[in-house]
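Only one protein chain is missing from this complex, and each of the others stays in its spot.
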Amino acid sequence: MFDFSIVTQAIHTALLSIMPEGLAIFLECVVVGVCLLLMYTVIAIVMIFMERKVCAAFQCRLGPVRVGPWGTLQVICDVFKMLTKEIITIRHADRFLYNLAPYIVILASVLAFSCLPINRGMEVLDFNVGVFFTMAASSIGVVGILLAGWSSNNKYSLIGAMRSGAQMISYELSIGLSILTIVVLTDTMQLSEIVERQADGWFIFKGHIPAIIAFIIYLIAGNAEVNRGPFDLPEAESELTAGYHTEYSGMHFGLFYVAEFVNLFIIAGLAATIFLGGWMPLHIPGLDAFNTVMDYIPGFVWFFAKAFFVVWLLMWIKWTFPRLRVDQILTLEWKYLVPIGLANLLLMVIVVVFKLHF
Amino acid sequence: MWKRNTSYNMTIREKITAWEPAAEWSAEGDGMLTVPVETFHDLAVRLKREGFDFLRSLTGMDWGEGRFGAVYHIESTATGENIVLRVFTPAPDKCGLPSVGDVWKGALLNEREAYDYFGIQFLNHPDMRRLYLRDDWVGHPLRKDYDPALNPLRMNNEVSQDSTPHFELMPDGSLIRKREVIFDEGEYVINVGPQHPATHGVLRFRVSLEGEIIRKLDVHCGYIHRGIEKMCESLTYPQTLALTDRLDYLGASQNRHALCMCIEKGLGLEVSRRVQYIRTIMDELQRIDSHLLFFSCLCMDMGALTAFFYGFRDREKVLDILEQTTGGRLIQNYNVIGGVQADIHPDFVRRVKEFIAYMRPTLREYHEIFTGNVIARQRLVGTGVLTREDAISFGATGGTGRASGWACDVRKRHPYAMYGEVDFDEVLFTEGDCYARYMVRMREIEQSLRIIEQLIDNIPEGEYRTKTKPVIRIPEGTYYSAVEGSRGEFGVFIESRGDKSPYRMKFRSTGLPLVSCLETIARGAKIADLIAIGGTLDYVVPDIDR
Partner (left out) sequence: MTNNSYIKGFLHGVGSLLTGLKVTGREFFTPKVTEQYPENRATLKMFDRYRGELTMPHDADGNNRCIACGLCQTACPNGTIRITVETVTDPETGKPKRRLARYEYDLGSCMFCQLCVNACPHDAIRFSTNFEHAVYTRSKLVKTLNKI
């Protein structure tokens, strides 16, 4: 398996030979930041394209086909369109907060994004409480959404923001519980370490029943966390027109839009990392030839394949179910997911204590 | 059967004449009873007590020479007996009629419409605003002496009033005008529509919220008001036909069927059995089309966009069949006076059979993806309950009424075309909630398929169009015909003075009663329920606004 840290080490030593260490690290940070933002944008574009194609396929349509081969350039054109649109300022809005909100949302999203271990040696932020950090960073987004709803001076936005607040704060709990289940299994919170421990089998197989339950809870709660159907109440286009981002136009709206899609990717990526072995290839014990072939596939391909598979699952869910009502969303969380999550955590503890896992 | 009193065998006309010796019967056309205005409200209360609980239609009228009034079509849901009453305003210069909104709730919006059109003030009506036109409109357009020059196109916005006028009669006979508050200063009022994804057109509500809970709801109609009834007064009878397709665009075939039936009734024209068969099949295809759209739009409103596409995919097949024979998809122009525009297409029978074979398994798919879905059930079951009494009182016919347990199907109550001879069930539910309203429509698709199946193979030979005179004049009198439209009773009321155009033509909107009962249903529900309620009531706005 290729270790990306060889490349980063080589660059680091090369830079050290021509400049002082402080400058070298600063330069590296800038380069990493730029690369990260670039990847963020690319993933956003890919995700939006995927969403449009996948949703079309579920709906017996073709999706975009006109711009570029199979419509591949459609989203890029949309980005340019979005960039050229006027950012309309709303009268009686709280100007400062109104303009700040989309940046908070995007900041939270980028922070969480940078935690994802894409390949061995290719993690940007990786430390011993990585799981906590990711969750904390991604929860900043709700502040941005609340601010957006509040500062727009629009009643629809306000209702959307309030719904969003109630929903996201509740579902944090389930996400936490399901991740905690895996943390119990691995006894580490460092994301790269979690992946390394899955070299001999992904956690969804190693942890069997409790891990599968945790995975399902994670998918449901994660879907709710990124405000996607059937939990898209904060935007609920048939009720609140567009919810918290009703009053945003141009690239400000674009930031919300991009953040929504990348958040979906982050949720999927985290699921891939924690449950599906991250960049670890699929190994079937006993089939050595098969395993060697799998090892030749680079780690980041594995990671993206798994992440996009989870994204596809979430899209399948989104494009099948009707939307829940606000009280039902809370009922689902507090009456079903949290008790099941707690029981599941207990089950995992039993499994770990009695060494019932593989 | 045990009879409560001796007057049981009397017809309602005889009874009213006994109560009100001043009542006069005029026999032209369908015939109607003119009753004095002074005791009209008491008579209405008495009629309601006698079982006449369904106000089918309320039509404001200008009979010329300053004589205004209204025509009431009333039916007893228990016996199916009908009576038409006519009331004149007290004096040419005084425009006051007692409101019967407290007897039949459905009268409330209809009285507002009559006020809007004719300036008839209804006493003790709680909300005497205009219904369709702007509040700053000058004059009343359906009055015969109305001058259109009074109302140039206005470029300023209309401000929504938070209060409403209300007229009361003083003991000395004078009218006083009061104002009633609709929304207080401190209420959190949000505006839903006219541009809103879930209002299915340009309907507008103002909703007072407490958190997510609806406290009050105020309906604003008229954003697509085209004055079709006024236009009809200057068109010849064949020309008026072109406008009915544009009322309820999902019931184009049925609307036009009703108007053709009404005109044919006036002319005493019998259409051939072939035409009856074709019209029945077309009406049912149209109903399937409408119900598929209902399913799709409800799913979309509930956030299940994929089911929306499935519904539209299948609706396309109905539209193709309709288009092949009629030449139109929404605006079909198929029924004409005395028959249909063209004979059915040679492929018609084959395609309809193919469609029936296709539709049954597809319906199962719908039930799998939406009906059975736990989220959909949670959102539909038990929300937005309309009781049977309210449904009748508001005149909420169609699927809405049947979901509340009211057997209101015109096809059963007053069979027309082939409906008396085919075998089909009237789908009835008793819950009156959104789920019942949804299921009624889904079951009605099956019933429609069943009706078509019975007819499609034995369409008799015959002419598809009876020749009519080049200029059609209906004998003097009033006529009312109703059909079961896609979403309720669609009625046509014509008052003819023997000219080639109608003196007054009124369409009983299927959507207006549905909108009028919305406030009752939605009060106390959540804002998300409003969307489900609106979706299951299945109103079509051009039909409300006319």
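Letters A and B name the chains as they come in the text, with residue numbers starting at 1 for each one.
Keep this in mind: a contact is a pair of C-beta atoms (placed from the backbone, for glycine too) under 8 Å apart; a residue touches a chain by one contact, two chains touch by 3 or more.
Quantities reported herein were computed from a predicted structural model and do not represent experimental measurements.
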Message: As a test of the contact rule: which chains in view would the missing one touch?
response: A, B
- line: In the whole complex, of B:G227, B:G327 or B:G382, the residue touching the missing chain would be B:G327
Statement: Per the whole complex, from B:K216, B:R313, B:K353 or B:H414 the residue touching the absent chain is B:R313
- line: Across A:V32, A:V124, A:I317 or A:L330, the one contacting the chain not displayed is A:I317
- line: Residues of chain B touching the missing chain are 235, 238-239, 241-243, 246, 306, 310, 313, 316, 320, 323-328, 331, 333, 336, 341-342, 345, 365, 368-370, 372-375, 377
- line: chain A residues touching the chain left out here are 54, 56-62, 65, 316-317, 319-321, 336
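Methods note: only the chains that are shown with their structure count from here on.
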- prompt: Using the average of all C-alpha atoms in each chain as its centre, how far is it in Å between chain A and chain B?
  reply: 50
Message: Per the contact definition, I'd like the list of chain B residues that touch chain A in the complex.
response: 188, 190, 196-198, 209, 212, 299-310, 313, 369-370, 373, 375-376, 378-379, 526-531
- request: Spell out the residues on chain A that touch chain B in their complex, using ranges where they run on.
  value: 55, 58-61, 155-156, 159, 229-230, 232-233, 236-239, 241, 319-328
